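Heads up: the structure comes next, in structure tokens.
Every protein chain but one is kept in place in this view of the complex.
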Amino acid sequence: MTNTQVTHIQIDNYGPWTVTPEPRREVDLQTLQSRLYADLSQLFGNRDGYVFFTRFDNMVAISNGIGIEAHECIQESISNRYPVTMSLGVATGRSPVNALGTATELLQEAGSAQDKHRREILKGRPIDDEFRTDEDVQVAHFDVDNATEKYTDQLNEFDTFINIEQGYAELMQYMRRAHDSLSFFVGGDNIIALCPDLDRDAYRDAVDHVKEAVDVQLKVGVGRGASASDAGMDAKHALEECRAASKTVELDL
Amino acid sequence: MTNTQVTHIQIDNYGPWTVTPEPRREVDLQTLQSRLYADLSQLFGNRDGYVFFTRFDNMVAISNGIGIEAHECIQESISNRYPVTMSLGVATGRSPVNALGTATELLQEAGSAQDKHRREILKGRPIDDEFRTDEDVQVAHFDVDNATEKYTDQLNEFDTFINIEQGYAELMQYMRRAHDSLSFFVGGDNIIALCPDLDRDAYRDAVDHVKEAVDVQLKVGVGRGASASDAGMDAKHALEECRAASKTVELDL
Amino acid sequence: MTNTQVTHIQIDNYGPWTVTPEPRREVDLQTLQSRLYADLSQLFGNRDGYVFFTRFDNMVAISNGIGIEAHECIQESISNRYPVTMSLGVATGRSPVNALGTATELLQEAGSAQDKHRREILKGRPIDDEFRTDEDVQVAHFDVDNATEKYTDQLNEFDTFINIEQGYAELMQYMRRAHDSLSFFVGGDNIIALCPDLDRDAYRDAVDHVKEAVDVQLKVGVGRGASASDAGMDAKHALEECRAASKTVELDL
Partner (left out) sequence: MTNTQVTHIQIDNYGPWTVTPEPRREVDLQTLQSRLYADLSQLFGNRDGYVFFTRFDNMVAISNGIGIEAHECIQESISNRYPVTMSLGVATGRSPVNALGTATELLQEAGSAQDKHRREILKGRPIDDEFRTDEDVQVAHFDVDNATEKYTDQLNEFDTFINIEQGYAELMQYMRRAHDSLSFFVGGDNIIALCPDLDRDAYRDAVDHVKEAVDVQLKVGVGRGASASDAGMDAKHALEECRAASKTVELDL
């Protein structure tokens, strides 16, 4: 059984900051946002977590193995280096969706995302070390078949992007609805999903659904581990196995 | 009349690199991709351009005012600092879609995105300075009304994201189909579109379409200028005018 | 008694790379070097280590508590994100100078810094966890008295720099010679020294020496701990105590 720990990362009162006193240069905002994400990727990644950029002002991390003290340290490191601060909600659950629901609520209870007096909240309960197991995190790494040949080398880049985006939008909504999973676009034609304890049929079902709904052919490798990095690396190897053996679903559990 | 110059940025042979000799750590890939984007944002931004992350391995820039020599300099600066190189296609057109179509073709003609012998292509023709005008670039900055109150402070972050994403997916496809425009998600609840010479009715039509199709209420500020940064900053001021006066569409042309 | 673990970090074959095929733009080299240092600071820092930039192509880290696997991970993370690779030598010793001597030898035995076939060496023996103690690392944080009033607000920036630099050069050589310590400039008017088990008199002696030799008045806070970050933070608090109580030497051991 999975036991997912997620962290909801929210930049404090960011909307007003972007336009005070005047709208700030978009290229600087883009630089700020993508570097903040890069830094969080390293800060969580060095502790075996994964971060997804989601909307950039709100991000989601798989944080199994990362305690409250490490969260504090990450929060402080960002405030030492950026003009903005961030709040963190940490929660766990059998299903990733429930875990995130609780994590978000912790922030919402502390005040609005645009409450200028709510700053650097850190709330929640990580999993105690003694209760962690090698089955806590299940990660699926989805990839579009032959994206280069079918899209990138054929269409203009925006139309390629529309195809990939449709595949992602369909998968992301279906996995949320049918399988309580959180799916994130990670660049190129790749999507990483944080899942509960799903079996081969569930993944096949999802891949079939996307193929039928928007005619995008996916394959998927699935891994499991005590942390995001363990589960995620297994998923990558399983995906390579899909490539090598022309399979659509490969589980490395 | 607009005269848009776009640059298609493509990391060379990136897919194979990510899995050679073994799949590389996802957090490092995320860091690499988002920093590359941040650096390109600054490299183009310091020359009044905008870059959009699109799929991260393929990016799109509005590059009016940026000549071939500056493109060369940007290409070299990246290869001096990253383990990957990138190819650039530059083209112009009355419509952004056509411009991008040409830019992408320049790369495709030089070889596949995953051809390991195709490296650091730089092809295309920027607009000569004497032909540049203050009407060359039209940028629309879309934003979701009250996203904080309606979504961020109410739903779990993933469900908020689904709503924003649906708004984006609908707008992006509609603007492409109906108005030859390229729309890019830039974080939070914001979308920036690169447009041909559209009028107020076109923007109202797009906002109405999204509202009907997926029940997401947008507002939009539109700007125009000789470069992305001029047009984009005007668009931001127009959007602030929407906020101040509770308007849905504001053109600052 | 201290038991210092140091890591010698050396970019592989960097000199030739900077001029192949043509000399590379200096601003890109500066960006590359300072970002590499920033990333190493975070990679070691997230594991309670300190890194000093030294010559940028060769850096020195205090790495108590950081095992071989973590070193591997750091080495891989850099090669995933930079156009250059680096070799690492890890060693321990009662005196920092001896530890570094061994660490450097491990690299030298594996080949020249400019041997193009020597890449990503990782050699050495970290301290086993069971042998680590709270007295392993001793760090001294030196600071120039009243640098702002005496120099920054009076002289042109270069002449200020000459004064600070003379203080640093004198201290660094004296601490090396008289007290087997490694002293690194960390910006502003601050110097951090990695020391063996020195007492108050040794620090007073060093401060007096610098005052006499080049007329720069220092103060110093000293800390001790199982890791660089513990010892270093104690040293900072001790230095604040110097400021508060107008002392010249403060030990927090």
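Each chain carries a letter (A, B and C) given by its place in the written order, and its residues are counted from 1.
Convention: a residue touches a chain if its C-beta (ideal position, glycine included) is under 8 Å from a C-beta of that chain, and two chains touch if they have at least 3 such contacts.
Worth saying up front: this structure is predicted, and the values here are computed from it rather than measured.
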Selected from C:97, C:140, C:198 or C:222 as touching the chain missing from the view: C:97
Missing-chain contacts mapped onto subunit B: 39, 42-43, 46-47, 73, 77
For subunit A, residues in touch with the removed chain: 24-25, 28-29, 31-32, 35, 76-77, 79-83
Touch residues of subunit C, complete complex, unshown partner: 8, 10, 14-15, 19, 23, 25-31, 33-35, 37-38, 41-42, 44-45, 50-51, 53-58, 60, 97, 100-101, 103-105, 108, 112-114, 148-149, 152-162, 164-166, 169, 172-173, 176, 182, 186-189, 192, 229, 232-233, 236-237, 239-240
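Quick note on the criterion: only the chains that are shown with their structure count from here on.
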Interface composition of copies subunit B and subunit C: same or different, split at half: same
Between subunit B and subunit A, distance of the C-alpha-averaged centres to the nearest whole Å: 22
Separation of subunit A from subunit C, taking each centre as the mean of its C-alpha atoms, in whole Å: 36
Approximate Å spacing (C-alpha centroids) for the pair subunit B, subunit C: 43
Touching two or more other chains - residues of subunit C: 77
